[in-house]
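Note that one protein chain of the assembly has been removed; the remaining protein chains are unaltered in position.
Order as written gives the chain letters A, B, C, D and E; numbering starts at 1 within each chain.
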Amino acid sequence: MSEWQTKQAGERVIQFFVIQDRAVKTASNQSEYMHITLSDASGTLQARLWDVTEKQKEAFQPRMVVKVDGRIEFFRGIRELHIYRIRLATEEDQLSMEQLVPHARRSKDEMWREIIGVIEQVKSPVLSRVLKTVANNRELRDALTSYPASKAYHHAYYAGLLEHMVTLSRAVRALSPVYEVNRDEMLALCILHDAGKVRKFSNAAAPQVTKQGELFGHLILSSDILLEAADEAGISRDHPEIETLRHSILSHYGDVENGWGSPVSGRTREAVLFHYLDQLDSKLSAMSQAAESASDTARGVYVPMLKRNMYAGEDLS
Amino acid sequence: MSEWQTKQAGERVIQFFVIQDRAVKTASNQSEYMHITLSDASGTLQARLWDVTEKQKEAFQPRMVVKVDGRIEFFRGIRELHIYRIRLATEEDQLSMEQLVPHARRSKDEMWREIIGVIEQVKSPVLSRVLKTVANNRELRDALTSYPASKAYHHAYYAGLLEHMVTLSRAVRALSPVYEVNRDEMLALCILHDAGKVRKFSNAAAPQVTKQGELFGHLILSSDILLEAADEAGISRDHPEIETLRHSILSHYGDVENGWGSPVSGRTREAVLFHYLDQLDSKLSAMSQAAESASDTARGVYVPMLKRNMYAGEDLS
Amino acid sequence: MSEWQTKQAGERVIQFFVIQDRAVKTASNQSEYMHITLSDASGTLQARLWDVTEKQKEAFQPRMVVKVDGRIEFFRGIRELHIYRIRLATEEDQLSMEQLVPHARRSKDEMWREIIGVIEQVKSPVLSRVLKTVANNRELRDALTSYPASKAYHHAYYAGLLEHMVTLSRAVRALSPVYEVNRDEMLALCILHDAGKVRKFSNAAAPQVTKQGELFGHLILSSDILLEAADEAGISRDHPEIETLRHSILSHYGDVENGWGSPVSGRTREAVLFHYLDQLDSKLSAMSQAAESASDTARGVYVPMLKRNMYAGEDLS
Amino acid sequence: MSEWQTKQAGERVIQFFVIQDRAVKTASNQSEYMHITLSDASGTLQARLWDVTEKQKEAFQPRMVVKVDGRIEFFRGIRELHIYRIRLATEEDQLSMEQLVPHARRSKDEMWREIIGVIEQVKSPVLSRVLKTVANNRELRDALTSYPASKAYHHAYYAGLLEHMVTLSRAVRALSPVYEVNRDEMLALCILHDAGKVRKFSNAAAPQVTKQGELFGHLILSSDILLEAADEAGISRDHPEIETLRHSILSHYGDVENGWGSPVSGRTREAVLFHYLDQLDSKLSAMSQAAESASDTARGVYVPMLKRNMYAGEDLS
Amino acid sequence: MSEWQTKQAGERVIQFFVIQDRAVKTASNQSEYMHITLSDASGTLQARLWDVTEKQKEAFQPRMVVKVDGRIEFFRGIRELHIYRIRLATEEDQLSMEQLVPHARRSKDEMWREIIGVIEQVKSPVLSRVLKTVANNRELRDALTSYPASKAYHHAYYAGLLEHMVTLSRAVRALSPVYEVNRDEMLALCILHDAGKVRKFSNAAAPQVTKQGELFGHLILSSDILLEAADEAGISRDHPEIETLRHSILSHYGDVENGWGSPVSGRTREAVLFHYLDQLDSKLSAMSQAAESASDTARGVYVPMLKRNMYAGEDLS
Partner (left out) sequence: MSEWQTKQAGERVIQFFVIQDRAVKTASNQSEYMHITLSDASGTLQARLWDVTEKQKEAFQPRMVVKVDGRIEFFRGIRELHIYRIRLATEEDQLSMEQLVPHARRSKDEMWREIIGVIEQVKSPVLSRVLKTVANNRELRDALTSYPASKAYHHAYYAGLLEHMVTLSRAVRALSPVYEVNRDEMLALCILHDAGKVRKFSNAAAPQVTKQGELFGHLILSSDILLEAADEAGISRDHPEIETLRHSILSHYGDVENGWGSPVSGRTREAVLFHYLDQLDSKLSAMSQAAESASDTARGVYVPMLKRNMYAGEDLS
């Protein structure tokens, strides 16, 4: 929790924030002000910058990091920040995104090392080469290790996608002695099934859905990433292991009839098993995330992904 | 595969069968004959007993085991058995059901020992006592170790319910280091969530849905078994561990809105996780079962529970 | 309608209310105030208690009855009460809940006498004993005669559950000469089908969903009450009349496929008939309730349970 | 039950039947024969007329009544009639349809007198005139008193529509003291809501769906009959009582969202109440009808309208 | 865009508006004011009339046209009009509705001439007479040329219904060489399928749903208009061309199972083809309408009828 969350009216706040959104409005005295939605790792804060200049209107855009100096006020019981001074962050500020956005519980370096270890366990030469091609692509790797898995529903924070990959790969390794499945394909699925999220979203810190996200959806984008990696690794797109892996990616939203977006229903053991694992991992994450953000005095915790309150152990009556 | 499955027209068959169903019909020459559906571990065979007597009409009822001597004939390309002699099996025949009905891959004794080991791992005194009460109830134990998990969809064979319990408990033990859940409740769920199947079905060998099965369904019947065991073990039905376990049993068919029969949607991590584990275990079993019964020359394998063909690795074109 | 509903700004209000909800907020002058939602039989009123003390913060909790002295103000055209003085009600105030909460049109004593008369008409010794056991249980009787049938949808007021029981039992008695059904089971259903509501809700005046309500839902809780009464009356849970009654309770939300929460679809004439009677009674009540709370000038009446406006006879154009 | 249902192979049958359907086929010896589906009040019987002449091919059409002389044979265990002689019935045969088709339990005259009594109870001059106009229209009356209410689902027999009207009007009269509704509109609904069935079906004895039935459906056809009667009675189609009655007819299949065919959802108490009454009357009839046609030894009774077996009181296991 | 949309706080506005809605409220100083929603062709503006008199309260009703003189103020960043003077418009003001309400892109006279041309192309004497009867009915013609096609979803503006008729008839004429259909029926459908909208809505300028709209829906009302026109033209309602046209009108919402309100599913080529044409015309109109009202800076355009954002060509990221 950041300091500003406990500040009282009139107290001062000086720190870095990410601009989530902003709009210029006209005050009753005819002057213009900018209404800015700021965020840092602990949450979101509304702010006002009075008598905004033309230069400021241009300078401060969504996704930018700014240093702000201001004073807390209360409007209808809600904290607001009235800004005295504001400037863009610079290289010299030496900020890391993990300071500024909500993030996974473990460090991204540690989680990425775990994924590298997973890739090393893949015995199929074909899948191993594909996964290494992805892991060695700097741009992809940077995105895979920083993007959220979704905007709001589950793993909706910095490096949330990576955390989803890590937890799923643990589940797969745990279950592979229990169910007869192609372990290599299952591990590849953990890493690639949602890889398209890095094209669906515009960036890791203030994610918006991109044009490609709107036009294709992440199942198709993940399939694209797989095929591109196969091309780069010199493996035919018709290779049986590529085809069944692609099938499992395309069908991981479950049966076509669900109307969730799978263009094809799962027809292999791997596709069927992975769909349920992905569901349970996403939903348990959604529950954890809701529980963490709930205030102490709350009665039950509402989980948007499940559209209901969770029961957390104490008597609700 | 039994011998009779490869016999040609005119060849003789002498062996034990279970009567699945029978009906008396009138032949064109006005005499009566009995049309009997016989089964053994390898499948189902239609048979005719000509010039059936009143005594035979009374004697041979569904679920009875009979010794049959007859000759194979073909009718429209299908094997039929024309019966010469038939009698009820007796104690002296020293038959075990595992000879006569399709059964799980491992022996029921071996699987039951594994379940006993699972119960011993449960640390909660409350859940431990409940599970031991169930395991020590001779009638329940006999049923839990012999019934199928369903009539046709998944684990639909002798001791299939026990196999479902075993596989699920392995999955739970494998996943419990990955997901923060109450391991004891999860293990208890593996053993109890479908326990009501032993009241839903009439018997292990030729299961029919009982009156209780029709009127209540197995979610309610499993909940009943839990509460009765709690009563017997001297634990209050309002004990928090009993209440959340009962909740997970009642909600293991997933969201109410699915229309599958859960009277309440899962509201705890355990309920949500168990629902998906149960789904994946059932569906992987359904796929295995369909694959095993498919003939060699079949193109793809139809899985009734999933209402589609599975793809099994070779090119379908 | 209470007096406060016609008071103008500045006029004084002194009366008893139930606290529905309250929250402590910080005013722009940094002092704390309590925002309280008050209710009496005629509706809901927002109130503010300025400069709230620590003692007051602790003392005034939801569901408590308080005596309030304050002044009406208007905020954005809405009446608010600014509280001068507030204290908890005491025994000496000799209040009855019917003064303080919206309630059924007939007195609860009169309605309960009608239910007793219904029970006396039940000829089946088994069902008669079960119903008398319920009626003689003081705690259950107090709840059955005071709880609402739902929080908002239908019969959502003090003793609404009892009114639902009464109207349904009249419908059953009226229809039993028309349709061949087991009248005793039908009458028992009127009284018991929603009995679980008294465990689903925390109390009659300011009902919240309880832990049992969240975990089991009222179909299961009604079934529990039936079985407990059978136990107490010394009747086996396997008695055919208990089993079919339990079936009708569990299936009174209609077909499983509806996704409304029945764990089993109705399979008897009584279950099918009762489902539709319950639907029509609930929906006609929801329409009456919406019509009564609608203002005179309203064009059509929105009924939340039906998610549409009702047409009430005059031209809407 | 007719005599033919118990006849053995070789025994003779001479009686009247209705032709339900017929087709000319070529036998293996190249001669033509007619395969005829015959029915009388107790059921349906397949028949063959060998060496059929051109004249016979033209003469014997569906819905015609014929006198048949033939011999019972068994083909694959099913009774068939081999016809010696066949002729069309004539006026002199003095047949009534009630001898020849399955029919309601009470006589149609008795039921029609009850409906006349219902119409006399209607106090609204407008609705009374409309109903009398319908009742006095000879053609309509003949159809309303002889058609089935559906081809297979409920009241699917001669005068089944009339029986449905009678039972519903009893239910309405029984419930009108319980629920505040416009009793006159409710009674008019009982008589008119399904009146369009007489245009949806081609005739009473061997009903086929007509062109109007295919193109409009019976809700629209019932609405048409109402408006035509209003025209004939000199009442404006815009009269408020005609409009709300028409609304209830059009919405009696329930909410538009059901996808059952209501063009508008019920928005009055009468429309909502009538929808549920119609549902319960139809479904209880469907259950009775299925129970009556079930053989003694059947385990449970399958009800096509409800798509499930009913439980009838004895243990199914 | 009207002038008022760019006026700053304090600037004066004098012009005609339509009253969409109004309510009398009490200000904090106890005086009454009227809150009025005004509209003209370019949009909607909130206004306040302080110290409203009893006479004014009666005089200014929804759908009236008023001349207003006032001053722009900003409340929470939203433009409001504080009214100095207000009077009802009179004949002398010589206003046309096209000045006052949002309207179709082409003039209604021009569009109506196109429809007259379409009617002249209809070769079937029956359909030609029906269409001319409708076109020559002054009241109907006035409504058909001024009403919107819906309140908000598509062609939701003055003469929007006429525009829908025009565009559809162009599509039909374009497609009739491609698909073998009855062109005359298709053209008649363009003109009549939504004709009931003129009875569903109360008026063209500030449309509310009428009593008939609530009770019957526009499919039935369009069918009524067809039948009335046939009556007037002396054509039997049972004429095959009238029946199939009526069928296509009643089924133009697609399959019954959709739950959109068709009482019957399309069973002719014309019905099936017209359903899809109507869908695509409505949805393309909805997209145009949303695009036109979107501000320049908007990212994507939300289309309420489609419940999603449209992609308009530029990169969204």
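Quick notes on this one:
Just so we're on the same page, a residue touches a chain if its C-beta (ideal position, glycine included) is under 8 Å from a C-beta of that chain, and two chains touch if they have at least 3 such contacts.
Computed from a prediction, not measured in an experiment: that's the story for all the values here.
Considering the complete complex, the chain that is not shown touches A, B, D, E. If you put the hidden chain back, the residue from B:A9, B:A23, B:A59 or B:L88 that touches it is B:A9. Which of E:G10, E:P125, E:P240 or E:P304 touches the hidden chain is settled by the complete complex: it is E:P240. Of the residues in chain A, those that touch the hidden partner chain are 211-212, 214-217, 219-220, 223, 243-244, 246-247, 250, 255-264, 267. Residues 8-10, 73-74, 77, 299-300, 309, 311, 315-317 of chain B touch the missing chain (whole complex, contact as defined above). Where chain E meets the missing chain, the touching residues are 167, 170-171, 174-175, 177-180, 240, 244, 247, 265, 267-269, 272-273, 276-277, 279-280, 283-284, 287-288, 306, 308-311, 313.
Going forward, only the chains that are shown with their structure count from here on.
Common partners of chain B and chain C, by the touch rule above, are A, D.
A comparison of C-alpha centroids places C closest to the centre of the full protein. Annotation for chain E: residues touching 2 or more other chains are 211, 214-215.
Chain-to-chain contact here is organised irregularly, matching neither a line nor a ring nor a star, and falling short of all pairs touching. The set of touching chain pairs reads A-B, A-C, A-E, B-C, B-D, C-D, C-E, D-E, using the touch definition from the header.
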